[in-house]
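A single protein chain has been omitted from the complex, and every remaining protein chain is retained in its original position.
Labels A, B and C are assigned to the chains in the order they are written; within every chain, residues are numbered from 1.
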Amino acid sequence: MIEWRRDFHKHAESGFLEMRTASLVARQLSKLGYSLKIAEEVMKADQRMGMPSPQKLDEHYKWAEQNGADLEWLPNFKNGMTGVVAVLETGKPGSVIAYRFDMDALDIQEEMAEGHFPFDQGFQSVNADKMHACAHDGHTSIGLGFAKTLMNNKEKLTGTIKLIFQPAEEGTRGAKSMVAAGVVDDVDVFIAMHLGTGVPTGEFVAGNSGFLATTKIDVIFKGETSHAGGKPEDGRNALMAASSAVLGLYGIPRHSAGASRVNVGVLNAGSGRNIIPGSAQMKIETRGETSEINDYIRSQAFAVLSGAAAMYGVEVATEVVGEAKSSIPSKELVDMLYDVAQSSPYFTKTIDWSTDSAGSEDATYYMEHVKANGGLATYCVVGSDLAAGHHNERFDFDEKSMLSAVDILYRSALKLNKV
Amino acid sequence: MIEWRRDFHKHAESGFLEMRTASLVARQLSKLGYSLKIAEEVMKADQRMGMPSPQKLDEHYKWAEQNGADLEWLPNFKNGMTGVVAVLETGKPGSVIAYRFDMDALDIQEEMAEGHFPFDQGFQSVNADKMHACAHDGHTSIGLGFAKTLMNNKEKLTGTIKLIFQPAEEGTRGAKSMVAAGVVDDVDVFIAMHLGTGVPTGEFVAGNSGFLATTKIDVIFKGETSHAGGKPEDGRNALMAASSAVLGLYGIPRHSAGASRVNVGVLNAGSGRNIIPGSAQMKIETRGETSEINDYIRSQAFAVLSGAAAMYGVEVATEVVGEAKSSIPSKELVDMLYDVAQSSPYFTKTIDWSTDSAGSEDATYYMEHVKANGGLATYCVVGSDLAAGHHNERFDFDEKSMLSAVDILYRSALKLNKV
Amino acid sequence: MIEWRRDFHKHAESGFLEMRTASLVARQLSKLGYSLKIAEEVMKADQRMGMPSPQKLDEHYKWAEQNGADLEWLPNFKNGMTGVVAVLETGKPGSVIAYRFDMDALDIQEEMAEGHFPFDQGFQSVNADKMHACAHDGHTSIGLGFAKTLMNNKEKLTGTIKLIFQPAEEGTRGAKSMVAAGVVDDVDVFIAMHLGTGVPTGEFVAGNSGFLATTKIDVIFKGETSHAGGKPEDGRNALMAASSAVLGLYGIPRHSAGASRVNVGVLNAGSGRNIIPGSAQMKIETRGETSEINDYIRSQAFAVLSGAAAMYGVEVATEVVGEAKSSIPSKELVDMLYDVAQSSPYFTKTIDWSTDSAGSEDATYYMEHVKANGGLATYCVVGSDLAAGHHNERFDFDEKSMLSAVDILYRSALKLNKV
Partner (left out) sequence: MIEWRRDFHKHAESGFLEMRTASLVARQLSKLGYSLKIAEEVMKADQRMGMPSPQKLDEHYKWAEQNGADLEWLPNFKNGMTGVVAVLETGKPGSVIAYRFDMDALDIQEEMAEGHFPFDQGFQSVNADKMHACAHDGHTSIGLGFAKTLMNNKEKLTGTIKLIFQPAEEGTRGAKSMVAAGVVDDVDVFIAMHLGTGVPTGEFVAGNSGFLATTKIDVIFKGETSHAGGKPEDGRNALMAASSAVLGLYGIPRHSAGASRVNVGVLNAGSGRNIIPGSAQMKIETRGETSEINDYIRSQAFAVLSGAAAMYGVEVATEVVGEAKSSIPSKELVDMLYDVAQSSPYFTKTIDWSTDSAGSEDATYYMEHVKANGGLATYCVVGSDLAAGHHNERFDFDEKSMLSAVDILYRSALKLNKV
């Protein structure tokens, strides 16, 4: 697992560009004897959010070809259809259990200095501005290690086990397309897992409910330029629309049912000092303690955007480039996992339930879908000591925690496919 | 004329409430032998702007009944249809010439102190918050004096002469309805006249082109109240819409073709400190050096209003409560009037053309209509020394100037009906 | 107590105008044998917030003189110094316990129709737009009934008991001035009590922690009027400042530590359509789940207001007209009160702790002060069936609950002065 992890870390690929990673994952799972579904079989193309440009996809494909991808599997993942699902049918009656592993890196430039473990060990990212700073390299490796353990112990298992290797969790862009393709339609029990998040090595959290629902939106106001001195009346001022929208967005009312957030992180408008700005781009995001609250903020935001455009006679185009729900883990499943963890030698402390705010996660799409179908779902955390916080350029986790993860997952599979 | 003027001044009636005034005007013109058209014959009810409430109309009607109105004519003017047009057909060939006289007072409380001539002479307004502070009492009296002079000299005249007594010039609300009713459809020459406006007694301006086109709009944003602490998300905030609209309105771009203006003169919103404001009312006006510029500002303003409402999920209702055009007097007619004035003993100085900014005037409706039909039109000023500026609570004009006005109008009638 | 209650209800007096009420309270307490401190002795004049105008104070004083006030006590309460504190020294060692009773009515016009109990019984408010719609008439009567019970049982009591009759709780305007005057400096145990608030007759809540800290601010922007058509550059536009402030205020960031609120409930600006608005008034309030959060929102609000004024070259004046803190009841005291209630025959259900959001309350000033000095404090609720919600024009409570209140308060005094 450590070898895999370091290889993935070195060849960090960001959302929908995990072509090399997916090809190696597919080869390994296939070699282990899993039946695989990939690409269009497990992803709805038009439900992906925040896609890289076609040019970017092409460029990266070529890079993957030349940097160690499995050349047989690789062509399947062109165009950013980088999902892989491995299924283990035990042939014995039992539940369908699914585990989710995310594979993508972040758009961060990794620290290139002594004292940063990946650098010291020579497996720092070869891709500029791409870094596994959120442990997804670990998650992918755990998925492969777990796959091997399951296959080695196939005769002890019952029911069906699905291993979901997902692209583009960062920016909450990929899960929706896999759920839409039906990958958890038949699932009775769903488990997502994360390393770290502030929990130290040796501890385990059976259920985390602190995820904010979120929507990420790209906005373009399109007006008409005009010479500001000569013909001010001929312009349609995209910056005025954007400025009015900014004030309107931050002014969206609080919600009495819980926390909400809205942010305009980026605004770029205009071309020259004496030209009335004909276009303005914004990157915004909304969040809510529950999906309902986020939906409320989101719908207010769209009203603000289109109203602001109308005020100044400009057009507005919006694209949802990421989205996640809130989700409360199933109490029954959390309790079971808590018990399972008690029996693992790797954990000295088990926490049944955490409400720590944990940003946003698109694993919630699977969770809500499975729960809506009557199944059970949770999001658990395997503790891992960190060198620096998530999304930090000096992020690194404790590689030993990967073994703990495989252990707890395997124990859960033994127990849960009897549910 | 002085007697009339003082009677009208004492019984000041504001726009569409000139019921007493109109009844006396009608009686006098009728007695002089004019054929009259009144009320629905000379006004389109639905083209009136900025109407008083039905209750206000009823109350004032009762007041007029008890305060010296002509009780035979009065019923015709109920409901604010207070226009009167007198026609003198000479029976001889010649042009149709129309003169406009406005009859309404302002919503101003007259000064009640010594040194103010109407107070000293005991003809101060008996109506609280109503005052002839723009000389329309003089204009109406001049119209009657002119009517008498014409009738006395009927045999010297040719063609047709129309005397238009118009309601609600203040706020530019009445002319449109009279033009819409066709009162100047057959007119070859149109003359509007004003006393004073900064021109001293003894001077005459044959054409004034400095009128700004204008639109006056009442706006109501209607949202939903909600307890600001308990349920902020249930409100639809009319004040936020109004505030956004205010900034948007003042931000309407300048126009390269000439001066423009926009103002939000009044904003009232909300009911209680802890209640999200469910409604907001605004009084706004736009102006433009030309009708085209005003139309541009006006259309931008409507976009701002509806966009701002949409931003905050509220409704917006607008009512145009006044409107006027810009209009350039006909050069030919100005030249003729200039010559006529030279022959009058009342004027020591004649100015052919003034571009002095003179606010807005709805006489421009008649002017543009007559000019569009191939006729000639002007707006002239008969100088009159003033005690204080127009619209001031100590306003008073030099009553002697009324005679000058009748003289120049009569001379114009003699000359112009040959056009 | 019912008689008192109906008399207070009939003669409803709003904040700092409780002159008649205070004079009757003082007379009764004095008659019972309490030593009293009143007016300047128990209130810091300059710490009162949201004072009525001097004229209003004078007018109401005359009304009180003619409507049944005690004419001996009344002069003390002129100028709105309407606080009364009665002290019972038992002469035996023991704690100092204080109880707070608020006396003011709301600015609401009472329902005048059959079916409204006070109307049916003929004790509806004689003062237009003043109504006891929050049960403070009941609180005051309970205070008097409690005072009598204490005095009748003086020999059973130990320590010192203070009864605080406070003006102007509505708008959270009065408590601060009494705390500033030192009325709870020596207090070991503080109890505030409210009837109703959604809790039915027969139930008791020993501690309510759901009060939001709040600040209520009146704002005046003062600019310069100017004719909008003639001299737009001469104006300093108070409405633009206010509009910018509105958008800025609603845009104050959320706080990660808990709920916050901000509202601009009222905005009035401008005088005439064609006049650049020279002044604008706003009524705003901020709230926070904790005092710290409210302080944050409050300080941001002041920055927004002064910045917006500076943007448009206008002056801004602000006045804090009400303020309250958040406060968590003392667990020890809540537990004791819970036990006490168990022993009362009046209560069928006792709740130890409620976090129900309950608006804002200035009793929190006393609570925080007493707790800071090492004492205990709570805010309890005596259930009472309501005819309509608090602050509703048909509000009425179950008069029987007053007896329950006296009982629980008396039992608390018996037990707590041993603390």
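As a working rule, contacts are C-beta pairs under 8 Å (C-beta built on N, C-alpha and C of every residue); 3 or more make two chains touch, one makes a residue touch a chain.
Everything quoted here is computed from the prediction, not taken from an experiment.
Enquirer: I'd like the shown chains that the missing chain touches, ordered by label.
Expert: A, B, C
Enquirer: Of A:34, A:165, A:250 or A:395, which residue touches the hidden chain?
Expert: Checking each option in A:34, A:165, A:250 or A:395, the one touching the absent chain turns out to be A:250.
Enquirer: Using the document's definition of touch, tell me which of A:12, A:239, A:252 or A:381 contacts the absent chain.
Expert: Touching the chain that is not displayed is residue A:239.
Enquirer: Among A:36, A:84, A:97 or A:269, which residue is in contact with the omitted chain in the full complex?
Expert: A:269
Enquirer: With the missing chain put back, one of A:188, A:285 or A:398 would touch it. Which one?
Expert: Only one of A:188, A:285 or A:398 touches the chain omitted from view, namely A:285.
Enquirer: Looking beyond the chains shown, say which of A:10, A:48, A:216 or A:255 touches the absent one.
Expert: Touches the omitted chain: A:216.
Enquirer: Determine which one of C:237, C:291 or C:364 touches the chain that has been left out.
Expert: Of the candidates C:237, C:291 or C:364, C:237 is in touch with the missing chain.
Enquirer: Please give every residue of chain B in contact with the chain that is not shown.
Expert: Given the touch definition above, chain B has residues 247-248, 250-251, 253-254, 256, 259-261 touching the missing chain.
Enquirer: On chain A, what residues meet the omitted chain?
Expert: Against the left-out chain, chain A lists 212, 214, 216, 228-230, 232, 237, 239-240, 242-244, 246-247, 250, 261, 263-277, 280, 283-285, 287, 357, 359-360.
Enquirer: Spell out, residue by residue, where the missing chain touches chain C.
Expert: 230-233, 235, 237, 240, 244-245, 247-248, 251, 253-257, 276, 296, 300, 303-304, 306-313
In this section, only the chains that are shown with their structure count from here on.
Enquirer: Residue numbers at the chain A-chain B interface: does the shared fraction exceed half, giving same, or fall under half, giving different?
Expert: same
Enquirer: Which chains touch each other through the most C-beta pairs?
Expert: Max contact pairs: B-C.
Enquirer: Provide the C-alpha centroid distance between chain A and chain C, rounded to the nearest whole angstrom.
Expert: 50
Enquirer: Using mean CA coordinates as chain centres, what's the chain A-chain B distance in Å?
Expert: 68
Enquirer: Hey, what residues on chain B touch two or more of the other chains?
Expert: 230, 232, 237, 240, 244, 247, 276
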